[in-house]
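Take a look at the following structure, please.
Note that one protein chain is taken out, while the other chains of the complex remain in position.
Labels run A and B following the written order; every chain starts at residue 1.
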Amino acid sequence: MIDIHQVRKTFKTGAMKIDAVKDTNLSIQQGETVGLVGESGSGKSTLGKMLSGLETPTDGMIAYKGIELWKKKKFKRLRPGEIQTVFQDPQSSLDPRMRVKDIILEPLLALNSKERKEKGKMERLIYLMKRVGLKEDHMNRYPHEFSGGQRQRIAIARALITDPQFMILDEPTSALDISVQAQVLNLLKELKREKNLTYIFISHNMSVIRYMCDRVAVMYKGKIVEIGPVQSIFQNPKHPYTKILLSSLPSLFEETKEKINFSHPPSLSSESACVFYQKCPLRQEICLKEPCYQPASENHTFSCHLQ
Amino acid sequence: MSAEIQTVKQIEKPITIHPVWYKLKNNKMTWIGFVIIFVIILTSLLAPVLTSYDPTKIYIVEKFQGPSGKHWFGTDEVGRDILSRILYGGRLSLGMGVLAILITAAIGIVLGTISGFFGGYIDQIIMRIMDMILAFPTLILAMALAAALGPSLQNAMLAIAIVKIPVYVRLARSETLVLREKLFVKSAITFGIHPVRIILKHIVPNSLSPVIIQATLDIGDAILMIATLGFLGLGAQPPTPEWGAMISIGWKYLLDFWWYPTFPGIFLFMSSCAFNLIGDGIRDILDPKSNS
Partner (left out) sequence: MLLEMKDVSVEFTGMRGSVQVLKNISLNISKGEILGIVGESGSGKSVTALSILRLLGNNAKTSNGEILFNGTDLLKIRTKEIQALRGKKIGMVFQEPMTALHPTMKIGRQLAEVIERHRAVSKKAAFRLAVQALKDVHIHDPELVAAKYPFELSGGMRQRIVIALAMAAPPDLLIADEPTTALDVTIQAEILNLIKELNNKNDTSVLIITHDMGVISQLCQRTLVMYGGEIVESGSTNGVLKNPKHPYTKALLNALPDLADPAQPLQAIPGEIMDLRHRPNGCSFAARCSIAGEYCRTHQPALVEILPQHYTACWKGEKEQND
């Protein structure tokens, strides 16, 4: 459904050039939930923004259903509303001066008038609001009258109004309380089943990824260092960074878990070194050359020399 | 700092009618401003009812009469009633001041939001033109423009509107730059909504408050500038009753006939002050940064 091929995004700040995303390949099948996990600055959000049209890729190709999304730095929408995004912060993702009704119907403004009429019917709006757990009489209220969880429901209803097939969920529950997070995660899971949606789920929270995703891509400094089915990655992580990530998850009941630590920066360095070279506890001389991807098991690949 | 404190703040924050009234109620100076402006507007609208004199009718026999029961504010060098000239002039002075600011704020918002939202070359071009306007002292540029356009009240108003544009462009642009990073604007972009629509629906309504504050504060200034241009002969032409023009002619007689320039001066001063008081009040209400 989505094909990301050798995509690179370079940010320039003065004389400095930073690769936020480098030479990334990723394909997403219809009906799948693919997780993107990594620390802040790993490029996971930038990748999501290139899919939704907010950032222009510097290089490479992104195709949706075989048709390129970016042509000559211009974002092409095959059909507006097919790809929708839900952002992290429900505080700022809703216009404070608009009523809930207008907020939810807003994406329809990008459609042609026939479709707009059809999808903007009152019954459909009420059905959708109820589906995401809002009440009909919430329609004429303003965002500040709602709690964080309810606002995220409004954002989800807004994304669904155009009947999208693909949704980019950019940390959709990170700003929510635990009890509300569970409601929203379950809602997203149900909606996916009902409407046969495809998700890309961006998060820094490994347990949420584990709960939501079929496959997960672990990103570090703009590169996917490991990708595979969630089960395989969680039980049999190959890349040292993934291992550190998993070992640092606080678990509720195990007393002590062996924690793997980052290493301190080495004296030696090279332009072409592995992205994790600076902090890798296992690094060797060979790591000064960038590693290729190698398979661990079916669909599970990682990028490391050692193993 | 902490989530709890934020939730409590949220309870107080939403700007609905109540907090606005709450703040307005306790702001005496704003009320004084409102009352003054209300009275001036009302009396100038009711001028035909309140006075029986024609503001432009010359009656040379009664020239330079001091304030009396017949002519409350006296008469001028050709015997026109000063009170009726002030009241009729209020229509022009206030009306033109407000109109100038409305025009300049409207143009400023359009240019500023376009500049901020699209950035790049468009931004560069607009902002450099604004820099050019800002390079001159406001009043001198307004004088030059008014002179070039030809001395008349309309042209004076236009000149003031033009020289004040940069303030509004900058204001709207900086608000737009902040709003452009907000997720609701980003969301609208991802929906594929046309940029003009995004500007009209999201950017303009959300950047309006600082512009309104600035505009209210500027109306007083614009009234003064129109009077100044009138005083210099670049604004309203005789016999049009306009405060600035009245002071311009009247100040020559100040020593002998004090009432002639004094009463228009008082009205000018009061209305300019009143708009400033209102502007301050509105800022206290709308600007979250000034909340204590």
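Just so we're on the same page, a residue touches a chain if its C-beta (ideal position, glycine included) is under 8 Å from a C-beta of that chain, and two chains touch if they have at least 3 such contacts.
Small disclaimer: the values here were computed from a predicted structure and weren't measured.
From the options A:43, A:60, A:149 or A:172, the residue with contact to the chain not on display is A:149. When the whole complex is considered, the residue among A:142, A:234 or A:293 that touches the unshown chain is A:234.
Considering A:86, A:160 or A:185, the position touching the chain not shown turns out to be A:185 (whole complex). Interface residues of chain A with the unshown chain, by the touch rule above, are 39-40, 147-150, 177-183, 185-186, 189, 204-208, 210-211, 230, 234, 244-245, 247-253, 259, 261-262, 264-265.
In this text, only the chains that are shown with their structure count from here on.
Note: centroid distance chain A to chain B, computed from Cα atoms, is 49 Å. Contact residues of chain A toward chain B in the complex are 52-54, 77, 80-81, 83-85, 87-89, 92-98, 106-107, 109-110, 142, 144-145, 155, 158, 162. Those residues of chain B lying in contact with chain A across their complex are 10, 13-14, 182-184, 186-194, 197, 201-202, 205-206.
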